[in-house]
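Every protein chain but one is kept in place in this view of the complex.
Chain nomenclature is as follows: A and B, assigned in order of appearance, with residue numbering initiated at 1 for each chain independently.
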Amino acid sequence: MTLIIARALRSRTTTHCQPLSLRRTITTFLATLLLAIPATSVWAQPGAGWQTVEALAKKEGTLSLYHNLRPSGIEKLLSEFRKTYPGIKTDQMRLGSAPLIERFATEFSAGRNLADVVITFPDETMLKGVDNGGWALEWTPPELSAFKPEINRGNKMFAVHTSRNVIIWNKQRVKPADAPKEWTDLWDPKWKGKVAMDPPWRSIAVQGLIAHWSNIGLSDSAQKLKANDVRFFEGSAGVFQAVLRGDALVGTLADLPLEPGLVDGAPIGFVYPKSGTAINDGYVMVPAKAPHINAGKLFANWIMSAHGQAVLQEIGGLPSTRPGITPPKFIPATSSLSNVVDSLAISSSAQQAQAINTWREVFGIR
Amino acid sequence: MGISVRDLVKVYGQSTVIKGISFDVADGEFVTLLGPSGCGKTTTLRGIAGLDTIDGGEIRINDQIVSNASSGVFVPPHERNLGMVFQSYAVWPHLTVAQNVAFPLTVRGVQDTTEAVQWALDIVGMNHLAARRPSELSGGQQQRVALARAIVGKPQVLLFDEPLSNLDARLRDRTRAEISRIQRELRVPAIYVTHDQTEALSMSDRIIVLNAGLTIQDGTPTQIYHEPVNRFVADFIGNANFLNIQRRGPTWTLPDGTPLLVTADAKHLNGEPVVALLRPETIRLEDHPPNQATPGLNRLTGTVVSSIFLGQHIEHLIRVAGTELRAFSREPLEAGKAITLSFHASDCRVLIDNTNEQHTTHSPTPH
Partner (left out) sequence: MNRWTKQNTIAQHRFNFLAPLYALVFAAVALMALVPVLALVLGSLRDSPPGQPGNWTLENWVNLASPGVIDTLITTIQVACLTTIFSMILGTMLALIIHRTDFRWPNAMTGLLGLSFYFPSFILGMAWIVIGSPGGLINDLMRELFDIEANLDIYSVSGIVLVMVLHQVPFVYLTMRGPVLGMDPSYEEAARTSGASAFTMLRRVTLPMLSYALASSALLCLVMSLEQFGIPVLLGIPGRVTVLATQIYLLCRFPPTAYGLAAAIGLTLAAITALAILLQRRLASGGQAVVTTGKAGRITPIRLGAWRWPVNIFCGLYISMGLVLPTIILLYTSLIKFFTGNPLTAAYTFRNYISIWESEGTQLATLNTLLVSGGGALVGVMLGAACSYFTVRLKPTGHRVLDMLVMLPFGVPGVVLGLGLLWAYAYLPLPLYGTMTLIVVAYVTRFLPYATETAGARFVQLDRSLEEAAWTAGASRQTGVWRIVLPLSLPSLQSGYFLLFMAFFREISATILIFTASTSVLSVSIWSYFEQADWGMASALSILAMILMLGIMSALLWAMPGARQR
């Protein structure tokens, strides 16, 4: 398989491509037409019943979900949805919450809207986009009445599950007496080089955690962890796997992979420190410019139904926000934890940016 | 009718490869373009075939202009109704012999080609191998397939680009004879390019000798051989001895003053450098020459330097008149032996020494 061919390369002036003006006009016209259609169907909503939404959704026939749920459960979630609403094809794209929001923002700005429904942990960008940027559709899902009012953000986003920051350790390598109990144990020198976490510039949950640390008087966390040779891994799943494998012995993460791992029998110990933890709600949102907006609404409503919430909890591993759903087997319900704070509430965007910058500087990133 | 080339010029990049050539090929005539490498013979052929464009002049086939540099007329090769045989045979490996030969007909939309293909293969004697692939054939067989392919479409012109140079000597002889025979039977004008003088002499009705993009001589094989216009042509064809000669008064002499009886022309008195051609086969070697001179016969004495046995004769190198000449005999001669060389005046022609002007067909008359 040789790429070596004996030919000399000569250069000349380059050509440049012709502007396709006629084509551009036609495509813009068509694009506007296409965008107008879902817009009109949105305005058809008030007054029309849920049956209309269902009927329209079936006619649209397809749904595109952008999410950051566990990939090994997503197929099951979608197939349960399809069992309830046959005739709607589904496809999904999974990215970490930050890249997911990034992708959505890019597509939105470029006018290439492909997502019909989004489930993720929002960050500053997303909050801005949803609240003021026209990202989300404003509507009232029928299932909303079964939830506590706190989960509703301006009738645009609805919290469907909650993740909490937790400390874990490898039960096979760490003796019970040595097991960490509090956040401060993370920078205990006996774990030097064996602590795992997700870096704050990649995780909204960690940003909340850092803010919480500041609030309870644990300052200079970046320097302390750097001194302890903390290792960064990709996402909570990455941290979980790292501790499981023994790349690290203790770690902190958002507890998404915890329940499913424990169900599998993973030898992982965990603790939610008594000094409190930051939590992040995962929200569902239907984009205002979704190409199949009724299918999106149908899905969002379904995921908030009892059936949907049960499935979501099972495959997502996080406790449901809907009252009346049986809590997970291994991890405690949020209500039973002490000193719980909502990440979004405890830090402003300015504080977050500053914290990220500090961490970046300490660890020499960029 | 036939082929007509007028003032052909061809330029490649900076160099002018053909500097103005004109000739005609009559219907049924076999003309050879002969010359050393780089003389422009293949370029001329490709111009006639339409594989290259021309930069000056005009080419006509059967009175139709096929290439004209100034008016820009250019008939592409596939519309010139040619038959061409290439040096590398160019027989297509992915087709059988029969398919190769049928190709000129199938591309013209002829439906039933069996008869024509059979006819062509018969002529070259390859009918029994019609279903074979070229990879299973020898070089000579492939060449014959190429030949059959060239004639199957009854072309109006046959072109040969050094077709025999890849064959061994024995095969070359046989194929040479066949090509001649076929061309004569079909009575199609043919142009044959070669650097081999044996092919040129034996096959052609006319030979055109080219050098450095110019025509040096255009004549029958006899004329080219016996009446070369200059040293280049004489040296290129056949074996040649050259004698330096001078004009002393009314006679021609050798450098040492010995008078020489030669055949010369008026133009040889113009003061241009000249030389006398003496072909070795015209020299008789005599041990005991008669005492009297014979009219019209030159006799020189010399010494045998060396001899080489060549099978059909022995070639001797003889020192005579300050130079070394080659001559043949059937008997061996010892080195150092004194020997007499005799040759007729008519076999000793004066030529222009090493010029490359254009000449037409007429040759110098005996003087």
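As a convention for this text, a contact is a pair of C-beta atoms (placed from the backbone, for glycine too) under 8 Å apart; a residue touches a chain by one contact, two chains touch by 3 or more.
Keep in mind that what you see is a predicted model, and the values were worked out from it rather than measured.
In the complete complex, the residue from A:W135, A:F240 or A:W359 that touches the missing chain is A:F240. Residue B:A90 is the one among B:M1, B:A90 or B:V305 that touches the chain missing from this view. The residue touching the chain not shown here, chosen from B:A26, B:V73 or B:A338, is B:V73. Residue A:A105 is the one among A:A105, A:A146 or A:V271 that touches the chain missing from this view.
Residues 1-17, 23-24, 27-28, 31, 64-66, 70-72, 74-75, 78-79, 90-96, 98-99, 101-102, 105-107, 109-112, 114-115, 123, 125, 201-202, 231-235, 237-238, 240-242, 244-248, 257, 261, 264-266, 356, 363-366 of subunit A touch the missing chain (whole complex, contact as defined above).
Residues touching the missing chain, restricted to subunit B, are 11, 49-53, 55, 64-65, 69, 72-84, 86-88, 90-94, 103-104, 107-108, 146, 149-150, 153, 159 (touch as defined at the top).
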